[in-house]
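Every protein chain of the complex appears in place save one, which is left out.
Now for subunit A:
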């Protein structure tokens, strides 16, 4: 036990660093069930930001767009291009789904990086990007699964299930497994990236409080955008995949 003197110090350091409140939540009780209040609150803010900016910018569209309308037209073009590239010519009905997915994740991620959530002290847990809670990412990934099933079934009827034995029936287990891995990978990718990004920033800041974390913060912004893009693109790709014809 001659290691104790130094290890106390080390542990104290570790303890300070781990001051990041990982996986701690403010609970609200609704009936017999619990809810992560901090996720709900931040998601409301994100939704308010989205709806507010959209209403202000697109309330009265002008033939020659300017400012906010220009921006949102650009965003819509971007989402349409993305959907069209992944889904094909019948992308129209899926634009709201893909677009909302992209915008919600993007604004959520950036809100975690840009909004000073931590100024608001909660009795327990802390405010952060909604996407750094696994509930949120699963809540986004499951509708994606439902969406591509719906797309395939409406397009091809029960013939959609033929894809499970294509190209050979031997691949049936793998094809079925795919339906589980898709939402799993979608949700865990987003969750892990955002959580890790915020953790890295917080830990770096607690170690070196000035200048050094700044590039990491920019990297975090970049990652956040990329993750939103990946999620939306993959969702569109899954929908497109289940709609395209098998030969």
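The definition used in the following text is that a contact is a pair of C-beta atoms (placed from the backbone, for glycine too) under 8 Å apart; a residue touches a chain by one contact, two chains touch by 3 or more; residues count from 1.
In the analysis below, contacts and distances are computed from a predicted model.
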| item | value |
| --- | --- |
| Identity of the absent chain, which is to be given by its UniProt protein name, from "Dynactin subunit 5", "Ypt/Rab-type GTPase ypt7", "Sm-like ribonucleo protein" or "ATP synthase subunit b', chloroplastic" | "ATP synthase subunit b', chloroplastic" |
| Residue numbers in subunit A that touch the chain omitted from display | 1, 3-4, 7-8, 11-12, 15-20, 22-25, 27, 29-30, 32-36, 39-40, 43-44, 47, 50-51, 54-55, 58, 61, 63, 69, 72-73, 76-77, 79-80, 95-97, 99-101, 103-104, 112-119, 121-124, 126, 128, 130, 133-136, 138-140, 142-143, 195, 198, 201-202, 205-206, 209-210, 213, 217, 220-221 |
